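Taking it in order: structure first as structure tokens, then the write-up.
Here the complex is missing one protein chain, while the rest keep their positions.
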Amino acid sequence: MVEQLSPLGQAFRPGSHGNFANGVGVTLSEIAPGSIVQAAAWPGSEKKMMAAIASVTGLKLADGAGAGAISERHAAFGFAPGKFLVTDVFEGLAAALAGQVGPAIGTATDLSHGRTAIRIEGPKAEWVLGKLFAVDFEQTAFPIGSGISTVHHDIFAQIQRSGADRFDLYVFRSFARSFWKMLCHAADEVGYEVI
Amino acid sequence: MSPRRTPSGGRIDRLRTIRFTFDGVAYTGHQGDTLASALLANGVSLLGRSFKYHRPRGVLTAGVDEPNALVTVLRGDVREPNLPATMVEIYDGLVAVSQNRFPSLNYDVSAVNQLGGKVLSAGFYYKTFMGPVIGPLKGTRFWMMCEHFIRRAAGLGRAGQAPDTSRYERMNAFCDLLVVGSGPAGLSAAREAATSGKRVILAELDPQFGGSANWSGETIDGEPASAWTADIIGELKEHANVRLLKRTTVWGYYDGNTLAALERVSDHKAAAAKGAPRHRHWVIRAETVVLATGAFERPLVFPGNDRPGVMMAAAAMRYANQFGVLPGETIAVVTNNDSAYRAAAALNKAGATIVAIADLRPEISDDCRNLARECGAELLVGHAIIGTEGGKSLKGVKVAHFDAASGVLAGEARNIQAECLIMSGGWSPTVHLASQAGARPVWDAELQAFLPPEPDKGWLGAGAFKGSFSTAECIVEGFVAGRQAAGLAQIEVETRPHIEPAALDPRPAPVFEIKAKGKSFVDFQHDVTADDVRLAHLEGFVSVEHLKRYTTLGMATDQGKGSNVPGLAIMAEAVGKPIPEVGTTRFRPPFAPVSVGALAAERFGDLKPERLTPMHDWHIENDATMYPAGLWFRPMIYGDPGETVEQAYVREARTTREAAGIVDVSTLGKIAVQGPDAAEFLDRVYSNVFSTLPVGKARYGLMLREDGMVFDDGTTWRLGDNDFLMTTTTANAGKVMQHLEYFLDVVWPDLKVHVTSVTDQWAGAAIGGPKAREILASCVTGTKVDNEALPFMGIVHGDIAGAPVMICRLSFSGEMAFEVYSGAGHGMHVWEALVEAGKPFGMVPYGLEALGTMRIEKGHVTGAEIDGRTTARDLHLGWMLSKKKPFIGSAMMDREGLTAPERLELVGLVSLDNRPLNGGAHIVLEADPENPHGSLGHITAACFSPMLGKYIALALVSAGKSRHGKRAQVSDPLRNRFGPVEIVSHHFFDPEGKRMHG
Amino acid sequence: MAEYSAFSLLRHALSGNREWKPAWRKPSPKPSYDVIVIGGGGHGLSTAYYLAKEHGITNVAVLEKGYLGSGNVGRNTTAVRSNYLLPQNTRFYEHSMKMWENLSHDLNYNVMFSQRGVLNLAHTPGQMDDLARKGNAMRHLGVDAHLMTPAEIGRRVPGLDMSQSARFPIVGGLMQERAGTARHDAVAWGYARGADRRGVDIIENCEVTGFLRDGDRVTGVTTSRGEIRAKKVAVAVAGSTGQVLRLAGIERLPIESHVLQAFVSESLKPFLNTVLTFGMGHFYVGQSDKGGLIYGGDLDGYNSYAQRGNLPIVEEVMSEMLAVFPSLATIRVLRSWGGVCDMSMDGSPIITTGPLPGMYLNCGWCYGGFKATPASGFCFAHTIAKDAPHEFNAPFTLDRFNRGTVIDDKGQGPTPRMH
Partner (left out) sequence: MLITCPYCGPRDVSEFAYQGDGNRTRPDPASTDGDAWHAYVYERLNPAGPHNEIWQHAGGCRAHLAVIRDTVTHEVSSVRFARDHGAPAHVRRKSGAKA
């Protein structure tokens, strides 16, 4: 199989950057899951969609807006009414989900190439993201596992909190390089490491 | 040297000496000084010049309300003009210069403007400079000549031209409670709220928390107020739920309790820390806001009140108590209220001689008498200052008897020598933010001030902001507001804080102006005098808003923080109405000026992100000249060394038509339209039918807007029964997406259709030309690409170099052509494989110019023709308007205006003089370069056609089709291009489409 | 001897400026008038002025709910130009431009009309073609316009980022030299004074609260200062059009009211001697004779009758400003405000008789009606006096949407916030 090429190109500069006066504020990385799939249920079929996701990924999603779950291999969260983003470390999730989601339940759309997954982790992750998004990142408002849809000016982003100080951001691939640069810029102040 | 540093006292760090320059002269100050305090300490009392008369000005205040002492701070070539010296913290190496003076602050030639005096009164511009009605200076000429000179003299500081290298940032914050102001009231509120565990933000514009507690000289429950402050701050720092923001001015109160604040992160430093911004623009969404913004002291209006050395009383006290600076050794006082006595006492304690206190009131309290006696001042009750003496610094004041009730002066004027005159005309609560939030201030006759109304929205008030002018009240009110805002039960305050010295009476006498001979300033910076206010009244500009606009009162950089109320009062008197009936002008954001850089934040230097195709880096490496298309970048040409743009695109287009070419089409909008009702949905949004499209085929579609105009076009591919891939033009991708979502969500929610943007999922490479099929055949596996397997508009799936691809045979260039779609992450891989496969066949990459050339030759329309004003019929696409079904736009498309015979229609043009045609040129029957007229339409796109060997163009021409075969002229006076053209069909080349079907 | 002149200024100064007369009287409303004009903005006042001056109709009242000029005439960014694409607009606005050129003399009031040029920047060759199309359209109607090269622009406007590495490099521009700015308040005051001196009653703090009707026919108005009858009632209330026509029972119109914000910087030594527009956004800027940069951008984007803006647009405008003028990051915004714009469905105005008998309507100015002030009043006065449009406003009918003869300069269709 041909590997996907990262859209970040030269903008991805592994190593340490910015102001380290107080240690590393955040770590930035590209997670490059094998699959990113949008699963969208028809109104009324949300539960069936969640069951389909569970049967494919083993992830049980709670009810409610933005609810999500994470395992070693998979991640999933709601980002819009009836819509979920589901990822897999491996390729082939779109086909697997499509197999479970019939036309009566909804649709599965492969976005494995269309979205770039960026991870930001560290004590200053909330602070850095706060510079870019008008969203309350504090854990009480944005619990672990849950996800949101938001936007930084022209750049649309879906964000899942995958740990106490870890967030996974899904942005449109064509914007990924610009977004990455901006994220690095925002992280300069607290010192960041690219891995 | 009159002003000076006291030997001890103040909250500056005397062990840390800081060097800076002002107008090129080196000075020193201490850590904790502002530029104003440091200059005063160095005996400098002339800091600026006023706007209109260029009068010498000193320091009037000690804070954001400063109208006079404006300076420019330089950092290398970067200039920051109009900063109040009272707000500039000094740092080692600070370079500040004065402004609005020539050649120097001391000798300013424009000071002659003062001689203009009464002629340069309010509104004089409107009455003159109109010039003659005939002759060479008629019309606007004379005025513009005058204006030229007026503009030379206008303006305060000078903007620089060097790009600012600072960073600016934005920060989003959320809290339950935002406390604005950290004086006794704000601190007390924050302390209470903090215990609730609620998220609290405390914002203070000063470099240190504490507000007036830093310099009031009071004790709170036996402890110096500054220590009380330090205790609370220490306590607040322990709370994880509290964020303390100093140097942070809350400047905007927007809808939904969204507040904007400016944090000056690095201005007080010689250099910002690595990665740190100069300013941070905070956007704070607060459940509740506690406004504890204090009050501004107002000046009194009397002749010569603007001379350097005249200062607000509380400011003078602050200089003494906080900065260890005496604004003068001999100080006179003029006041209409008690608070100036405290100032006099403080200044006296710090070492100044208080020569006299002129109190406008006929009687004063014993407390005041005692204070006056304690500081050894001559007490002149029922007296007023009627003039000041000195040039650029105060030498003395003139005092006369004054009757507050009638405003009448009596007796001989007396001269009193003084280096400094401090004044107090009462206090105006800082109601700006509440007013921005929609609260209408109410006049309080006791306090002679506008107070905030009872809160009804997302805010509460406390302290001097509410007109509570004693520290004890401030602390209690803060306590109550803090608890209320944090949702805590109200409890009785056990013991009211004990404040020493005891509070004085806060009520001023209702005297705002002392009428005597000479210029008495109301708005200091704008040189608006009391007479200007009366002139405005005489001419009928009595509404406060008219007063403001006619005289510019309150429109300067301080926005009338001190001057508004005195101005109003003078107008009220002239009209003979009470102040509240005259009203007050509207407060607007920002509360204090905000740097443009801060508001642009991370977009400074980077307005928009770049959108890149998966093959972007290849284009750059292969010398493509990139062309911005919205946020995207697309190759325009891949020029060879020495080639012109025209040579390059002609080569690319010709090679494509002769052999093959490849172009990156990844930017086309792509939308997955999925679901059982997808076909039905497409029938409704496209003007033509899609439900009949078989799986594995694509169709060209046209969309109209509801008003019947053409909206967008593109091909849509049926990948499965319920699965379509729609393509849109690059420019309209977002708009089409929104259009589809709107109809699905709002108009037809019963349709089971999902639309998803997959623009970024797919890389697209279009290869076309007579060799295209061979090239494809040589590199595709897993499918055939011959006519049978892949007929025109057919779709197949296969692999290229191991990557899965989807290929549709469709043509924009008019050649035998294929669009090869692969996963975007494979785009580069597939592209390189295609380029490699094309090499033996002489295939070239081509850019937008060649793409445009080939589409013009074919007469295909794009955004230049689909400009929002054309109908399908205008573009000869009437055949795509289905008669079998209604569709979006079908109901409106036949209105008379959309079917009129004289409408602009798409035509082709051929240049008959073999010279290039230009987009935007107009078409006329007879060109008249001297007097262009009679436009019939315009050129939308033009090129040199390698196939026709001619310069050709597409154009929209009135009744165009009827003119086929006729001659006309291009008329392009802007580029001085005139010449003959023939109007022809827009299908220039291969009208039957043999090549693409081939 | 003109009432206002350098000489009179001197004479009055010598007498201590104590003998100036009010710029306009403050009359109480009469029971009836020949014509009532609702709205003391630029258009209402100029309409009254031209009714008196051109048609001899002087028994006229202008009713203004607040202080004179409290609407958009007092809160606009003062750009005056006639650089339109479509001929109906260009003809109308060019007529206005010609009137501007003589307005100060006509009114004996210096409205400070300064023809310092309006320059539209282009950032791609495609935009240059669009500007050329517009400029050529203007030239074919006898209106001045010329293209400028980057080098010329750089010389004309110091501080602009002319580097080709800019995110949106400047590749050229379209200049209308005769365009410029005027002192907005002076326009209102000058017309008010001119109308007043010709007998028009200008009545402030007089809000129209309803219409008097005889069947369908409008016969007057009720106001916060009582009933006033009139043979003809003309409505020129800009952003309040929806509210006022609702008083006459007209619920729906091809108009939406939207807020547009504007900004003024702290006063700076003048360096920008033309009006400039950015081609990759909505930003535009000029510098007043006081030295403040006067600038703005896009609408807030939703219906509003509040003269108050939102924060995202503030940020947007500032970002766009720095995209063209990176050196202005240290400059500070002094004040921001909002005005309520009467956005029409095609971005062009409506000046017409009706929609009810006895009523006349002037609206749909979007954020471009300041420059129209003279021609709007002139044409509206004609329409009121003659019960028929002047040739310049004949295309600006209310039924053009029905008929499809829209005048859509931006090609945006019926999305008012996009015009």
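Per-chain residue numbering starts at 1, and chain names A, B and C are given in the order in which the chains are listed.
Keep this in mind: contacts are C-beta pairs under 8 Å (C-beta built on N, C-alpha and C of every residue); 3 or more make two chains touch, one makes a residue touch a chain.
Remember, it's a predicted structure, so these values are computed and weren't measured experimentally.
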Would you mind spotting which of B:Tyr168, B:Tyr254 or B:Phe818 touches the chain that isn't drawn?
B:Tyr254
Of C:Pro169, C:Pro312, C:Gly354 or C:Gly411, the one touching the omitted chain in the full complex
C:Pro312
What residues on chain C make contact with the chain left out of this view?
242-243, 246, 251-257, 301-306, 308, 310, 312, 345, 401-402, 414-417
Residues from chain B at the interface with the omitted partner, ascending
254-258, 283, 285, 438, 677, 680, 684, 706-707, 738, 741-742, 745-751, 886-887, 890-892, 895
Where does chain A touch the missing chain, residue by residue?
43, 65-66, 79-81, 83, 134-135, 148-151, 156
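What we mean here is this: only the chains that are shown with their structure count from here on.
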Centroid from C-alpha atoms only, then distance chain A to chain B, rounded to Å. What do you get?
32
Report, in whole Å, the distance between the mean C-alpha point of chain B and the mean C-alpha point of chain C.
22
Roughly how far is chain A from chain C, going centre to centre by Cα mean, in whole Å?
48
Touching two or more other chains in chain C are residues none
Check: chain A positions touching at least 2 other chains come out as none
Quick one: which bits of chain C touch chain B in the complex? Just the residue numbers, please.
4-6, 8-10, 12-14, 16-18, 20-26, 67-70, 74, 87, 101-102, 104-105, 108-116, 123-126, 128-137, 139-142, 145-147, 158-159, 161, 167-168, 180, 183, 185-186, 189-190, 204, 265-271, 273, 280-281, 289-291, 308, 310-311, 314-315, 318-323, 326-337, 400, 402-406, 408, 410-414
Interfacial residue positions of chain A with respect to chain B in the complex
1-7, 9, 18-19, 21, 38, 40, 42, 103, 106-107, 109-115, 130-136, 138, 141, 153-155, 172-175, 177-179, 182, 185-186, 188-191
Chain B - residues contacting chain A, complex:
167, 169-174, 199, 273-277, 283, 285, 602-603, 606, 608-614, 617, 631-632, 666, 672, 674-676, 722, 752, 754, 756-763, 801-803, 823-829
